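Written below as structure tokens is the structure these notes are about.
A protein chain is absent from this complex, but the other protein chains hold their places.
Now for subunit A:
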Amino acid sequence: MPGDTLTLLADRLRGPLGDQWVITDPVRLRTYECDGLTYHRATPGLVVLPETAEQVSAVVRACAEAGVPFVARGAGTGLSGGALPRTDGVLIVMSRMRRILSIDLPNRRAVVEPGVTNLAVTEAVRADGYYYAPDPSSQQVCSIGGNVAENSGGAHCLKYGFTVNHILALEIVSPDGDIMQLDALDPGYDLLGAFIGSEGTLGVATKITVRLTRAPEVVTTVLAAFPGVAAGGKAVSAIIGSGIVPAAIEMMDALAIEAAEAAVACRYPEGAGAVLIVELDGPAAEVAGHFEQVERICREEGAFEIRVADDPAERAAIWKGRKSAFAAVGRISPAYIVQDGVVPRTALPGVLARIAELSAEHGIRVANVFHAGDGNLHPLVLFDDAEPGAGERAEHVSGMILDLCIEHGGSITGEHGVGVDKARYMPKMFTEDDLDTMQLVRCAFDPKGLSNPGKVFPTPRLCGEVPGVRKGVHPLVESGKAEQF
């Protein structure tokens, strides 16, 4: 019986962890039932909150011996159900492992525990003129461990790269409970690279060495207003094509602007069908030169108003609308789904036009907010949860947008991960052979398939089993709001 197994496991773990940190009360367990994607829910069989790598190792070893699956959880802000617990398993919550262990400025690195928030790393070194570059919008709350698992990105990853470019070494607990070190400098296969973005399926990270980046000399932020997304999209391609790599290029369409206006009164230029936010950073002379070019390109592509910010307050005013966009959509729609997909930058105008058609065909509004520089779309699919069938239609449109991304040679996720939510799209993107090959990597780390099973791959299969594609429908957003971003 899984119940009995879990009871025994809980008893075994109380010693090493302490009574207080082994949670069995059903009401308490339920508070861990979902992450930032609330329509996938499962009450964990057991929750533990370790404070050291040794404790994590003890938990994982106990799970391995009992054949019980385990799932790591950081801050629970994931948007693909990656930290969705197992009712027959253990949820290992990393939120008490949140010490910054060392900061080494001359070598530009810091060693942190996985529960440290992304922003806390930057705050610890800001006064010295450094920061931690990857900046997901959730940076004040999401954990570095979660960032590693999801290979998270943010607006500034266009220039600076995703999490994978900023992790120098990891200490992990392997799925059989051993504490191991993975280092970027290790000769041989890049196991560090394999672990980053593995969504908790290859073990639990317990210590993370991050790269610190020197803060740029100057930052200039440009807000350009265009009549529509097509013109904005062309400006993006032209800027990148000119050889400039801005720190960020973000685009919002008219509906997204409307939402942001309603929520935070960001006062973007009136009548804009799209706004582009271009941020340039680096040495003063270089930024000044690039700024002139960007301004010229924007005008050539039809920008009718351009604003420039040189100090933090003005910059914050420009970013305010963009940063609030997800939450702000709640002001213009009772419910919405945040999609995450990638298309080649050059395909942007075509894909956007097709999204507009899909939207019109199904009577479902779609607001577009995206990291335009690398073609990472975040369409916000709006619907009224009180209207029968609207949730299904929204889910349908949302799925078709992903199909569109695949058709154009893009990807089903840019930064939110596959988790449970998109596992069923994996066979659309990859062949059976591709998936089997990935499965071999997984089996090398986790032959028993106990580390976050059921995520990423469409069918939870044991190593050596004949693979098959999962069938069946996704649980729709039929009840309540789609309370996810």
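Here, contacts are C-beta pairs under 8 Å (C-beta built on N, C-alpha and C of every residue); 3 or more make two chains touch, one makes a residue touch a chain; residues count from 1.
Operating definition for what follows: contacts and distances are computed from a predicted model.
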| item | value |
| --- | --- |
| Protein name, per the UniProt record, of whichever chain is missing from view ("Aminomethyltransferase family protein", "Glycolate oxidase iron-sulfur subunit", "3-methyl-2-oxobutanoate dehydrogenase subunit VorB" or "ABC transporter domain-containing protein") | "Glycolate oxidase iron-sulfur subunit" |
| Per the touch definition above, residue among A:Arg61, A:Arg96 or A:Lys448 touching the missing chain | A:Arg96 |
| Options A:Thr31, A:Thr87, A:Asn107 or A:Thr437, residue touching the unrepresented chain | A:Thr31 |
| Sole residue of A:Ala42, A:Ala58, A:Ala75 or A:Ile412 that reaches the chain not shown, by the stated touch rule | A:Ala75 |
| On subunit A, residues whose C-beta touches the chain left out of the figure | 23, 25, 27-28, 30-36, 38, 49, 75-77, 93, 95-96, 98, 115, 117, 119, 138, 140-142, 324, 326-327, 330, 480-481, 483-485 |
